[in-house]
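Scroll down for the structure; my scribbles are underneath it.
Excluded from the complex is one protein chain; the other protein chains are retained at their positions.
We just call them A, B, C, D, E, F and G in the order they show up, numbering each chain from 1.
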Amino acid sequence: KRTGVSEIIYGEGKNVEQIEHIIDDMFQHDQKEIFISRVSQEKANVLKNIFPKFTYNELSKTFYWKEDETLINSGKIVVVCAGTSDLPVAMEAVDIARFLGNDVDLISDVGVAGIHRLFSKLDQIRHANVLVVVAGMEGALASVIGGLVEAPIIAVPTSVGYGANFHGLSALLSMLNSCSNGVSVVNIDNGFGGGYMAHSINSLANKKSGIE
Amino acid sequence: KRTGVSEIIYGEGKNVEQIEHIIDDMFQHDQKEIFISRVSQEKANVLKNIFPKFTYNELSKTFYWKEDETLINSGKIVVVCAGTSDLPVAMEAVDIARFLGNDVDLISDVGVAGIHRLFSKLDQIRHANVLVVVAGMEGALASVIGGLVEAPIIAVPTSVGYGANFHGLSALLSMLNSCSNGVSVVNIDNGFGGGYMAHSINSLANKKSGIE
Amino acid sequence: KRTGVSEIIYGEGKNVEQIEHIIDDMFQHDQKEIFISRVSQEKANVLKNIFPKFTYNELSKTFYWKEDETLINSGKIVVVCAGTSDLPVAMEAVDIARFLGNDVDLISDVGVAGIHRLFSKLDQIRHANVLVVVAGMEGALASVIGGLVEAPIIAVPTSVGYGANFHGLSALLSMLNSCSNGVSVVNIDNGFGGGYMAHSINSLANKKSGIE
Amino acid sequence: KRTGVSEIIYGEGKNVEQIEHIIDDMFQHDQKEIFISRVSQEKANVLKNIFPKFTYNELSKTFYWKEDETLINSGKIVVVCAGTSDLPVAMEAVDIARFLGNDVDLISDVGVAGIHRLFSKLDQIRHANVLVVVAGMEGALASVIGGLVEAPIIAVPTSVGYGANFHGLSALLSMLNSCSNGVSVVNIDNGFGGGYMAHSINSLANKKSGIE
Amino acid sequence: KRTGVSEIIYGEGKNVEQIEHIIDDMFQHDQKEIFISRVSQEKANVLKNIFPKFTYNELSKTFYWKEDETLINSGKIVVVCAGTSDLPVAMEAVDIARFLGNDVDLISDVGVAGIHRLFSKLDQIRHANVLVVVAGMEGALASVIGGLVEAPIIAVPTSVGYGANFHGLSALLSMLNSCSNGVSVVNIDNGFGGGYMAHSINSLANKKSGIE
Amino acid sequence: KRTGVSEIIYGEGKNVEQIEHIIDDMFQHDQKEIFISRVSQEKANVLKNIFPKFTYNELSKTFYWKEDETLINSGKIVVVCAGTSDLPVAMEAVDIARFLGNDVDLISDVGVAGIHRLFSKLDQIRHANVLVVVAGMEGALASVIGGLVEAPIIAVPTSVGYGANFHGLSALLSMLNSCSNGVSVVNIDNGFGGGYMAHSINSLANKKSGIE
Amino acid sequence: KRTGVSEIIYGEGKNVEQIEHIIDDMFQHDQKEIFISRVSQEKANVLKNIFPKFTYNELSKTFYWKEDETLINSGKIVVVCAGTSDLPVAMEAVDIARFLGNDVDLISDVGVAGIHRLFSKLDQIRHANVLVVVAGMEGALASVIGGLVEAPIIAVPTSVGYGANFHGLSALLSMLNSCSNGVSVVNIDNGFGGGYMAHSINSLANKKSGIE
Partner (left out) sequence: KRTGVSEIIYGEGKNVEQIEHIIDDMFQHDQKEIFISRVSQEKANVLKNIFPKFTYNELSKTFYWKEDETLINSGKIVVVCAGTSDLPVAMEAVDIARFLGNDVDLISDVGVAGIHRLFSKLDQIRHANVLVVVAGMEGALASVIGGLVEAPIIAVPTSVGYGANFHGLSALLSMLNSCSNGVSVVNIDNGFGGGYMAHSINSLANKKSGIE
């Protein structure tokens, strides 16, 4: 896996030395794109000194570098998130989808409790090839958007909430039981998985439009 | 408990003989209003022959009689339900709220997957003193309506669904985690409880407008 | 949303800079009432220096300011709580309900294990327009009060307890399964939600008494 | 195990032939007291013909016979139950405690939603050596009685309820989290276990009063 | 909703009269394609007499008719299922995806316990535009295929199993925690949802290849 | 409540100032016996300086004082615990039962994995009036002892363990499902509750032996 | 898979025609040993007529035939079960282990509530190469035997019980949390899996004793 063009690492539970070692190793294999998720601020402070050409996103905790930033896929991936507390997860989706070569929009603070804010973004939402919908608490946003668009939706439940939220169970179950068609779900707080799946779908759309 | 003006019985787990006995007893205490919830069609067939002046609602399984049907409270209670499968629970809310003397509207088939249908009823919804919102599956309807109105909302989760619905857990958790203000929740499938709570609130509004 | 008369912010997960920024922004929009829930003691120490006219409640962790403290609604909201450990949640209910213009009483230390203490407060409880009942552990208090009063009750389960309490699940399930009528439930530890719902109901009662 | 004075059999999952065989076998070992729990009405119809001296309790589904019905323990065991739906479980407790030689009272229909009914029985309740408190739904009765008496209480949660009752989980958790002292708990619907434990405690009290 | 070209109905909980009524109504609105899921064998027997041009799939319990069966999308959707017990769910996915105009292959009996059977189908699997992977028990199949292909995968957990399977929870959690990228999940036993999502993705691929 | 002979306080969540205040208040009401559970080492260090006549048990975290240490009840309460990790919970049971005037033995390190150690203590165990059995992990000890003695057993599950222990759920469910008769259960880690219930039973035995 | 010497089929969810077809197919492939688990009595009645040389075990619901019944492995597999209700699961373990060529003993009715019965079988238990321990309710038997023997133990939790047993969860968690070494666990009610694992271990012991 660790040779080729783009390389993705799950940073959680790896210390600075291990991550440094992995990056060095990739450079030796002439890697041109490296993406590491879930790097804490403390680790990033050290790593940024060692690898100054990398970017660190403080919100999403991703640490990455890409020699050639040309888009690979055309068509928008739109990441929509309910509240500001869901932003770290949404941003992880944005980061990985962009890193993989997609054109990504982020729309935030459009939770269902103020549905007019969602409607004011409807054109942008309807324009998407694929949508990633990120929401915690009751996770209703995926169903509402699902009823408004034809595009495939990847729903990402977050652990934002407390009490009977049970660390994201509430949003997870909501999204799995969506009464809207064309909605599928990834793990709680798995912004990475949502962004990757959106990329996988968008790549198919691009490949097909090229070939057939 | 079994003397006074209106009397409410939980019919589940009581056989025809027990229900007959209770009603006879109430008549002897000069009861003028009797409401029995959760009476199966089979039991109702027998009871209807014995007490022909009672009404049986096949959908909600309620069996009741009221000598004087004059409204007691002014102002609307509006019961809103997501899908046709939620109707039995919604109707139980309608029945008890009407029985207790309220003016009740029922709006159905306005699930969030087709939100334009909900918006077409917005005037009627906004006119309500109190709302009872009944939904299964992801239970998102309570949050959406909660964001659109100022009136207090009683959310009733239903067990409609399958798989990761876990017999209504999904809608229950959604409603408890609603990001809209002014939403409180009763037990899964507890249409009765939702209707009763709405009546309790509406009575307060009426009492206050009369007294102070 | 952040223009108008009264503004409510969920402080959890927002840092001092963000909160300071939001408040400044509101002042610029001529906001006259600002309420921020779940502000930690540490954050409050800093914010209190910046905004000395605000009040910080150390128990409930709310931080608020209101230019005009005139009551808006008449009639009592009574917040009842079982034990002293439930006080932070109960006080959050008191704070928001008062902030929104209601006349609020707090009764505490009336858990069902010493029911005579509850009975000694019965007059005060029966005088309420709406009740907010806050309890952890077995959450029995809502059912007991529910059987003693006609007024609508908002039950707030707390996470007080340990072991088979499962972080408030025990009280939550108790309250959802209450055998008393006129009881509805909000999320575990959601004193804010309980107080807001009570305000919503009390406002209806006041509005109706004014209009009809 | 199946020789001696009194013999107890768990009837669930045993067919008529097996039960007949067990009883015959006991007669041969000169057993003078036989108690079989959870015998369905259908099985009982057949068994009653074969063993006419046995008693069948249609409510609790117990089938038993005792040559000598003299009380063995003095002092009351009082079984208290919340609603009529809890009666089958409560009656199982009554039956086994009586079978084991105790003087047992049954108080029913004293749920916490109508607490005055409970108070009207307080003398009888306070007179008990041991109490068995049987309740479903929110199971609050054990805590309320626990606060009113000094005697040890065995709490028996029942599966009566629906929805967020989760087959008795609600009452079970309530009782385990009771804020009253001197309350311990047996399995959901285990009237047998509650009655047996009460007997075990009452026997200790009697033995001690005889010996020391 | 019930006018247009293709119409989809959830048959569960609707009786024969209701379904007949809906179909008649659609005919009047000149509907040319009707799909009804979860129609039991008994109901289908009656409906087939009334609407002989409809097809009933005994395995998946779907009942449908389509005037013009021309494919709408090019490129394969491949539905893969682990064991024969998962076939009803897999077939529901096949039926809806075909009904919506896709070219669908079904591969079955390739569970991970005999991984050579899976490898013998690898060419067919790798040829897919989109995959729907249906599995019960430990649900490992989605992860294994996820590691072998680039195409997006919709994982459908089934309730096949017993004991610690907890009605599909085991496969659901497995699939949500997949360590393979490009896997998203729908509800337990929701073959319909899996097939629909695959169609939504395949339509995007086709639309893009047509337009851009 | 805070006047009389013996007084019991739940220390968890109370700070040093609150505890000091409560104790002072009790002294003013001429309290002769004070027991405070769950006082951390840090708080105890401070409190011990203020109230030097109090005893602090570092293992069980109880802080108490009793003017007159004469036994009130005769007959042994025996607290048995499975492993050394269960000792803090067991010791809490010992402390409260002794504080309330009982003669208490503690037997530890007799887990079922080395059943000969249990058998070597059988005489002491069989001599008890009441038993408190404290165990974590699989909680099997209560059932094994339950089969060996006639005396009533209070089973206290502990949260000792990890993984599928789920913070004591494993031992709790084991104990509730005990196949031995005469076993009832209190909350996870509730040594206090186990010791109190044992005292309640032992008091009954003593009272009866005195009176009748 | 369906060619070779011995063939194992999971009968659950297969109808008589499917099973008949599978067996015929095997005969054509010259199969000499066929084992079908979970065949209901009704299906067996029909199949026994078609394949009279097969044996049907009414307790374990297994249906099998083996041309050559010579033992393949030496050394005992001992299946131990707690109560008579656990016998169907235990017998499934016995059947498959015997079918696969092992010498199997069954010991039943040795639950921990009567531990002397277990001790009376200790010699036989200690003589085993491998043990399969089958228990429901609190599942304590695996831990107790685990402390008494050195041989590896496969623990099979059963769903026998009610209430807080939660369909076998109680015994499953107990066995996973066993404080005895050398205990591993299979699925609830999976007697087949327990017997197969024991065979796998016993085969290793036999193979090694032959080879090295």
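Here is the rule we use: a residue touches a chain if its C-beta (ideal position, glycine included) is under 8 Å from a C-beta of that chain, and two chains touch if they have at least 3 such contacts.
Here the structure is a predicted model, which is why all the values come from computation and not from measurement.
*Asks:* If I'm reading the header right, one chain is hidden. Which shown chains does it touch across the whole complex?
*Replies:* The chain that is not shown touches these displayed chains: A, E, F, G.
*Asks:* Using the document's definition of touch, tell me which of F:16, F:46, F:72 or F:164 contacts the absent chain.
*Replies:* F:164
*Asks:* Please pick, from G:47, G:130 or G:171, the residue that touches the omitted chain in the full complex.
*Replies:* G:130
*Asks:* Using the touch rule from the top, list residues of chain F that touch the missing partner.
*Replies:* Contact residues on chain F toward the absent chain are 84-85, 114, 160, 162-165.
*Asks:* Just checking the interface: what residues of chain G touch the absent partner chain?
*Replies:* Residues touching the hidden chain, for chain G, are 8, 74-75, 129-130, 150-152, 154, 172, 176-177, 181-188, 193-194, 196-197, 200-201, 203-212.
*Asks:* Just checking the interface: what residues of chain E touch the absent partner chain?
*Replies:* The list for chain E reads 82-83, 111-115, 137-140, 143-144, 146-148, 161, 163-166, 169-171, 173-181.
What we mean here is this: only the chains that are shown with their structure count from here on.
*Asks:* Matching residue numbers in more than half of the contact pairs is the bar here; say which of A-E, C-D or B-E clears it relative to E-G.
*Replies:* Interface equivalent to E-G: B-E.
*Asks:* Using the touch rule from the top of the page, what residues of chain B touch 2 or more other chains?
*Replies:* 114, 163-165, 169, 172, 176-177, 181, 187-188
*Asks:* On the basis of the stated criterion, which chains touch which? Give every pair.
*Replies:* A-B, A-C, A-E, B-C, B-D, B-E, C-D, C-F, D-F, D-G, E-G, F-G
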